[in-house]
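Take a look at the structure below.
All protein chains of the complex are present and in place, except for one that has been dropped.
The block that comes next holds subunit A.
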Amino acid sequence: MESEAAGAPASGEVVNSIRERTISENSLVVLLQGLQGRVTTVDLRDESTAQGRVLSVDAFMNVRLKDVLYQDRRGRRRQLQDLFITGRNVRYVHIPDDVDMMKTIQNQLDKIHRVRSFGSEGRKEFSKKSN
């Protein structure tokens, strides 16, 4: 099973795998990827919840959270420094009120397209526009 990119780039940057980028840009997972750095609550399939800061979300909806308040389905709460949730186990993601969805999606798509055109033209310093 595809796991999240082991060499996950710093916040704000796109994953390197072309396959993952293509999967992402063709689904709503791009919105979740744009939530990087935000605090959200993920409701899992098994009725537990995890509230924490999004470190990364990959094309398969695998989520990494940090500084998490995890509540299991019995209601017991635990603090976790780092939590990895498999995409299949996600039921809902609560989107913070102040997220502009269209903008977030567009920004993520722009990042994906920027990386793509940069890569195919070879290395160029300060390449701001394509030829």
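The rule is simple: a contact is a pair of C-beta atoms (placed from the backbone, for glycine too) under 8 Å apart; a residue touches a chain by one contact, two chains touch by 3 or more; residues count from 1.
In this text, contacts and distances are computed from a predicted model.
> One chain isn't displayed here; going by UniProt, is it "U6 snRNA-associated Sm-like protein LSm3", "Myotubularin-related protein 9", "V-type proton ATPase subunit a" or "Calcium and integrin binding family member 3"?
So, among "U6 snRNA-associated Sm-like protein LSm3", "Myotubularin-related protein 9", "V-type proton ATPase subunit a" or "Calcium and integrin binding family member 3", the name matching the hidden chain's UniProt entry is "U6 snRNA-associated Sm-like protein LSm3".
> Of A:V39, A:L69 or A:I95, which residue touches the hidden chain?
Residue touching the absent chain, from the options given: A:I95.
> Mind pulling the subunit A residues that touch the left-out chain?
Per the touch rule, subunit A residues meeting the hidden chain are 25-32, 45, 61, 87-88, 90-97, 99, 101-102, 105-106, 109.
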